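With one protein chain removed, the remaining protein chains of the complex are shown where they sit.
By written order: A, B, C, D and E. Residues from 1 in each chain.
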Amino acid sequence: MEISARNVFKGKIENVEVDAVMANIHIKIESPQLVTAIITKESVDKLDLKKGDSVSAIIKSTEVMVAK
Amino acid sequence: MEISARNVFKGKIENVEVDAVMANIHIKIESPQLVTAIITKESVDKLDLKKGDSVSAIIKSTEVMVAK
Amino acid sequence: MEISARNVFKGKIENVEVDAVMANIHIKIESPQLVTAIITKESVDKLDLKKGDSVSAIIKSTEVMVAK
Amino acid sequence: MEISARNVFKGKIENVEVDAVMANIHIKIESPQLVTAIITKESVDKLDLKKGDSVSAIIKSTEVMVAK
Amino acid sequence: MEISARNVFKGKIENVEVDAVMANIHIKIESPQLVTAIITKESVDKLDLKKGDSVSAIIKSTEVMVAK
Partner (left out) sequence: MEISARNVFKGKIENVEVDAVMANIHIKIESPQLVTAIITKESVDKLDLKKGDSVSAIIKSTEVMVAK
């Protein structure tokens, strides 16, 4: 399966903080670069996300802004 | 000015492709990592974005998905 | 690969309209339900998307609104 | 009132899970298709969303990705 | 119909610029405040959007960032 999202960063989960509905995931994509993802607790459970997992951070390009 | 978006990646613009309304910007954040941003032509003009510019790619953490 | 996006709808591409930077894809997920996706021309080319292809429409749950 | 969002799916709420700030809503749009929406608790209260309500799930087409 | 999006601004369309797939709409919500919306050409045609129309700009609260 290939996805239309143009931005796929491979990395490792550094931290998972789970609340009742939402979760905050820190993914280290390349030391010391860190990506923060806010996803549902449902997804954390379904994918069994935990510290040290090899994952990809995926971002649709229409969501990226540019600052100069 | 500091922004609430948790993901800010510094890099250089590698390519700018401008259409009548939208534009596709490729930002090299760390060789060979590339971020694709779809922004308005208005912003490209306003910020005068061009190849070689030092910019930041900014992404709100609620827009990041995780795949495993 | 499993993705954290909670909404994945399988369907067939009914129409692909490509502009210089963006593309509009119509996906029939279940007659007569139709999903419209705006993605980059880059993705259309990379995934070779064309009418009749079996694809999935993927939507992060934070992007879904509810009206009543 | 008509909205520019191209994706409007009518369905019934199957589950409402409310946290202090966010809420997770499951909407059955056509058996067994299920849409997950993450919205604010504020909206759940304002629209008085509860299991069995007839609602629409609304998604802007720029938020839809395609996988093949 | 009420929508879960928490941000609804009434205003008048000041400019419509249409491309093959996407369109850029400027909405004056209160002089001199201006909202820019990027929506599909499909929606512009379907809602028959033109300069001077009274419309609402609608934004899901998870899409709003804060800078200080």
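Miscellaneous remarks
Throughout what follows, contacts are C-beta pairs under 8 Å (C-beta built on N, C-alpha and C of every residue); 3 or more make two chains touch, one makes a residue touch a chain.
Just so we're clear, the structure is a prediction, and the values are computed from it rather than from any experiment.
The chain we do not see here touches A, B, D, E in the full complex. Where chain B meets the missing chain, the touching residues are 1-6, 37-40, 42-44, 46-47, 49, 56, 58, 60-62. Residues of chain E that touch the chain left out of view are 5-9, 24-25, 27, 29-30, 33, 35-39, 43, 47-49, 53-68. One chain is missing from the display, and on chain A it is touched by residues 17-20, 22-24, 36, 38, 62-63, 65-68.
Note that in this section only the chains that are shown with their structure count from here on.
Repeated interface, listed pairs D-E, C-D or A-C, reference A-B: C-D, with more than half of the contact pairs matching by residue number. Inter-chain spacing, taken between the CA centroids of chain C and chain E, is 23 Å. Among all residues of chain A, those that touch two or more other chains are 1-6, 37-40, 42-43, 47, 49, 56, 58, 60-62. Taken chain by chain, the contacts fit none of the simple shapes, being neither an open path, a ring, a star, nor a full set of pairwise contacts.
By the definition given earlier, chain contacts exist for A-B, A-C, A-D, B-C, B-E, C-D, C-E, D-E.
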